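Provided herewith is a single structure, encoded as structure tokens, for subsequent inquiry.
The complex appears here without one of its protein chains, the remainder shown in place.
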Amino acid sequence: MTTEQRLEQLREQAWDKGIVAGRGVDVTGGPIPRRSGYYGQPVVKPPVWTWEIPIYFFIGGLAGMSAVIAFAGLVFHEIDLARTAMWLATIGAGLSPVLLTIDLGRPRLFLNMLRVFKYKSPMSVGAWIVFAFGACVIPGLIALELGTRYSFGGGTDQFLKIFAHLLVIGSAFWGVLLATYTGVLLGVTAIPAWFLHRVLLPIHFGSAGLGSATALLELLGHRVAPLSALGFLAAAIETALWIWLEIDKHGAADRALHRGLPGWLIRGSEFLSGPLALILRLTNLVPLAAIAFLLGAFISRFGWIEAGKVCGRDPEAVFASQG
Amino acid sequence: MFSLISKWPLVRQIREQKDGTGLESMSDKTRAMHARIDDAQVARSICPYCGVGCGQLIYHKDGKLISIEGDPESPISQGNLCPKGAASYQLLTHSRRELKVKYRAPRATQWTEMSLDRAMDMVAERVWESRKRTFITQENGSTINHTTAICHLGGATLDNEENYLIKKLFTGGLGMVCVSNQARI
Amino acid sequence: MPGLGTSFGRGGATTAQQDLANADCILIEGSSMAEAHPVGFRWVMKAKERGATIIHVDPRFSRTSALADIWIPIRAGSDIAFLGALVRHIIENELFFREYVVHYTNASCILRDDYGDPEDRADGYFSGWNEDARNYSMQSWQYKGEGLSFPERDLTLQDSQCVFQKLKRHFARYTPEMVEKVCGISPALFYKVADTLVKASGPDKTAAICYAVGWTQHSKGVQIIRTASILQLLLGNIGRPGGGILALRGHASIQGSTDIPTLYDILPGYLPMPRGGEEETLQQYLDAHTPKTGLWSNTPSYFISLLKAYYGKHATAENNFGYNWLPKLTADHSFFEYLYDMADGKMEGMFLIGQNSAVGAPNSRLQRKSMAKLKWFVIRDMVETEPARFWRDSAEIERGELKTEEIETEVFFFPAAGHAEKEGAFTNTQRLLQWREKAVDPPGDCRSDAWFIHQLALRLIGKARAARDPIDEPLRALDWWYPEDRFGEPKMEAVLAEINGWKTPVAAATDRGSIEGVLFGGVDREGNHHHEAQIDGYEELKNDGSTACGCWIYSGVFSRDGVNKANSRKSRDYLGHGWGFSWPSDRRIIYNRASARPGGEPWSERKKLVWWDSGNWTGIDVPDFKKDKPPDYEPQNQERGLDGQRGDAPFILHEDGLGWLYVPKGLQDGPMPTHYEPLESPVHNALYSRDTNPVVNWFTRAENRFAPPGDPRFPFVLTTYRLTEHHTGGGMSRFLSHLSELQPEMFVEVSPELDEPEWQNHPSSRGSVSFWRSGPVTRQCCQ
Partner (left out) sequence: MSRSWKVRRSPATSFPVVCRAVLLFLIGLSNRRPNLVCRRIYTPNSHLPAHRMAEDFRAVTARRAKCGETMIGEGTQSTNQRRHNYVQENVEVGFFTGPTVCIGCKACEVACKEWNEVPDDGFTWIGNSYDNTGRLGASTWRHVLFLEQDCQKGNQITGLMGLSDAQSEDPFRWIFLSDVCKHCEEAGCLEACPTGSIVRTEVGSVFVQNDVCNGCGYCVVSCPFGVIDRRPQPLPDAGGAFKCTFCYDRQKSGLVPACAKVCPTESIVFGRLDDLRARASQRVEQLKQSGYEDAQLYDPQETSVRGIHAFFLILGEPEAYGLPPKPQVPTIYLKSAWTSALLTSIAALIAVLGAFLFFG
């Protein structure tokens, strides 16, 4: 039935009875707004970031911490481990800018990231860290590969080795910052669920990065004791962070972390990379523990971004955080 | 090359020891920025919407409209406009404005385009014939000289001069009496 | 505007918007001024900032109410009861401005003994009612004495037949208790308003009233305005700074469209259209419309000058200046009447210029169906509005009532030029003519409406010259002399020059262009001698054909000095002298003689405007009075014209020069306002046995059903209003993204008490409004 026919019916019904029955539904917000703030409108803006950013957080953390392991491997003559770790770091260093660029509103202006250096902007510092990390890791890997194969012989190899060592030290330096700065990036914002946990976030992202690097290296066949120890450590820290997060609640301000989709994502991821990984390691199911940890670390980043979105849309969270 | 590097805001920032939030980060475009009405001509006009009669300044350049703003010297509006007045630039430039004469023949289902001259000729012909058919010179013994079979309904955004011409032609010339306007609706 | 016209003399706002800032109290009723006239409302806000009290009386709590000091909810259509009660309150408690009322109003005039008031039998009828013809004979409404010009008066206001006593009696039952019953306004609120208004009036204070279509569109709109006029006259607020009644017009040139009307019953300058039968000859017409005294006593000069403007050299004393060429009225030819002709297929063609009758006019469904009966239909607009596409895309097509393939109507759509693409003048709500300069050429085939009329006229006049048919004589005689530009657009200043008026040629002169005050070289399109110098004002108009003037009240706008005053842009004072031209004769606050005491000195220093100073009227505004008539002037032996009016008679258009509390002529529905219910009111009249205005033509027919008053099937009232973000039918706002996004849907606002599920659909006897509240998306299907 067309709207016009329906209207015609209504008209006749009206002429006969005066009143036409129908269904009514409440207007949002009216008569007087009962929702907090201005008709429940968000006070701050939720992040516009999409899937690229949590994946970048995961890959960046993994790559950064891989560079640290590579550095330790080099120092303690675990050359194979160091090489694999450097490969991971390099792949990560290559993927990170790609992911970041895809997420930009105007990818063609990516280079503007290096237009200025603003120490008060974690994004600017981060861009320079990613740049510096890439600048160390990629030549570092090349030097390492060439140097360890003794392709040139003699002095050149020696030079390459030293060069590789220096670059791997640099990689480790930038890598560890790459893995942790992302926590600062989220912590230094106006989103209550993030800034209220600005101390926890770098620790979490750091340990998740370290654990992920360890787990992936283990899955790639490097079943050595130091990695196992690091795996235990990371899982233990994640368990501790979970407990911290459960205790350090801020009511409405960070309820996005505990409720709904982001709540379950964070809780689930912490379970995977915390207690579950720990138990699996204790029961010597190392590959399973590694997978659990990787999965947890991966999901966790989505959880945190999602929490930011939910929290950003919630005016009460902002008011509560400023109460 | 050197000049390119020296234009790099980072270099400028380091040289001037700034934190990158100020003028050192401005692009050439920003530095050259100015209001687009700066070198425009202006016509003084009146807002076409309600009866308040706000003064408008119509900025135009090379036969193109650039912007419409309130006229600060108007004793009524003193430079202000309401949302409709503020949107009057869009009123004149929006994409759904019709620019062509359109004709619909009897029983046709579509418009056809037509030249302005031809349409005017046809309208004149229709008026002429209808008037001839329906003109009444006498009724009940008195001279009335009118036609009631052609009517006019005008909006109230027409100029006084346009209304004057309408009344002069339709009533004074053609003898139409069914002449009405938004003012009586 | 018969409401203002009959009360004061001129059908226009008595004051200027910026003068509202000087008011001590502003009563806004029948208007949501903040929403419909936001920029005009700035002066209300200015007044509020200066300490004035803003009162908004409206059924709906609108943006205006939100800014007012007092919002009074009133039942729709009960305005006369409320205002009438204020009148009663002021009279009963002796709160009126006695000196003003005694000297400047007709309170003291004595009525004939056979005058009968609706109060006599509480039936709602005045004396002289003719039930068969459904109209009044107005004989019994007249004054005692020498007609309207020299009535008998009792300055003590004690005579039981005087207007004041009749007014007192007429409103005697309009008590606060009655207000509570009829309007739903509690006595406490009523007294609050009454006190505020009275305290803000007097020699040192003034109050203003603003209204809009919330009054005028009622079946008794004229009488609501009349009640407000009575109130303002009693309080002494007319013609004084910060006082007056401001009629708020909804369109750029509504005022202009009545001053220079495209209306069936009046000619430019409010001259009545001649009627068939009783106005067969020019002399009969002039006799019927020329009073002895007042400004209208010069009607022959105004009318003959208009005929000279229309027919130029063809209008001669021998052919009665072409009076026979003017069509004569034989009936009501208003829009509502000819709509039925259209519906019946009697109308052959229609011009719709810049109007949207398929959306904006009453019973739009009937409008669209009637259009399909036309032979040809010409529409001019900037966008393809609903009337332009009634034949292919309308509710009737969708409903199957009309079929595109069966509609015989030929439709011509002409794209119109916008306001910046043509020149011309608008007359705004305060009678101010403001010129618009052309900024750019119109795009494509867009042309001004003047171009259209001009080109049509040239074609038709050409046909008439070729045809030699006697009925085409007026066309051949029509003085179409206008010079044009390269697009064929007539020069609008030439039209304005004709509207202002000039001296007609007396003898062939050689060098026209060099004579002072002759515009456009004094020649027509063929280069023939056409006109002489401009005139400076309507005072110069003559009834012998030596002057021509297109609209006498606009005379002076383009005078001998050759300055287009509508385009002057240097405002010298707060009233805006030097900016535009305010008719008549650049008077910004009209009837301003009333701003001085009868003796000529200002009522107070704070409220001074115009005063008598050493032999002349002078002041801030242009005096709306004969410049050198002393305040103590008295006509000795019934002189004619302005000399027949006293020196303390500010309302110079009225024969007696007085403000009319009581209107002895000019109104069909009674000399004093009486409360009637609106046509389809859900309740009966609590004051009189008659429910609705007796003289109203209901225009009832099958397609246009009405519910009788008190019909239990229709217990609710639906009113409409303008949103700030939109304009009338929407042709100038719905197509603009920046406006539409602000109010993208139609919606209905409902009192919470009535917010019941069945209120999803709002039916009336002619249609229904349906809206969906799920989204909450709303949609109105008009009528």
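First chain written, first letter: the chains are A, B and C, and each begins at residue 1.
What we mean here is this: a contact is a pair of C-beta atoms (placed from the backbone, for glycine too) under 8 Å apart; a residue touches a chain by one contact, two chains touch by 3 or more.
Quick caveat, the model's predicted, so the values are computed rather than measured.
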- Query: Since one chain is left out of the picture, which of the remaining chains does it touch in the full complex?
  - Reply: A, B, C
- Given C:153, C:587 or C:607, the one touching the chain that is not displayed: C:607
- Quick one: which of A:55, A:68 or A:136 touches the chain that's been left out? A:68
- Touching the absent chain when the full complex is considered, from C:281, C:528, C:638 or C:719: C:719
- For the chain left off this view, which of B:3, B:17, B:30 or B:110 is in contact with it? B:30
- Note on the structure: Missing-chain contacts on chain C, rising order, are 18, 21-22, 34-35, 38-39, 41-43, 45-46, 49-53, 59-76, 180-181, 184, 186-189, 191-192, 195-196, 241, 573-574, 605-609, 620, 682-683, 715-719, 723-725, 737-745, 747-753, 755, 775-778
- Item | For chain B, residues in touch with the removed chain | 9, 13, 20-27, 29-30, 33-38, 67-70, 72-73, 75, 77-87, 89-90
- In the full complex, which bits of chain A touch the chain not displayed? Write them out. 27-33, 36-39, 41-49, 65, 68-69, 71-73, 75-76, 78, 103-107, 109-110, 112-113, 115-116, 118, 120-124, 126-127, 172, 176-177, 179-181, 183-185, 187-191, 194-195, 198-203, 206-207, 210, 224-230, 233, 308, 312, 315, 318-319, 322-323
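Throughout what follows, only the chains that are shown with their structure count from here on.
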- For chain A and chain C, chains touching each: B
- Item | Dominant chain pairing [most C-beta pairs in contact] | B-C
- Item | Between chain C and chain B, distance of the C-alpha-averaged centres to the nearest whole Å | 25
- Query: When the C-alpha atoms of chain A and chain B are each averaged to a single point, how far apart are the two points in Å?
  - Reply: 54
- Query: On chain B, where are the residues touching two or more other chains?
  - Reply: none
- Query: Which residues, counting only chain B, touch chain A once they are in their complex?
  - Reply: 8-10, 13, 19-21, 24-25
- Flag every residue of chain B that touches chain C in the complex, lowest number first. 43-55, 58, 60, 63-65, 68, 71, 73-78, 80-85, 87-88, 90-92, 94, 96-107, 109-111, 116, 119-124, 126-128, 130-135, 137, 139-140, 142-185
- Item | Touching residues on chain A, where the partner in the complex is chain B | 114-120, 124
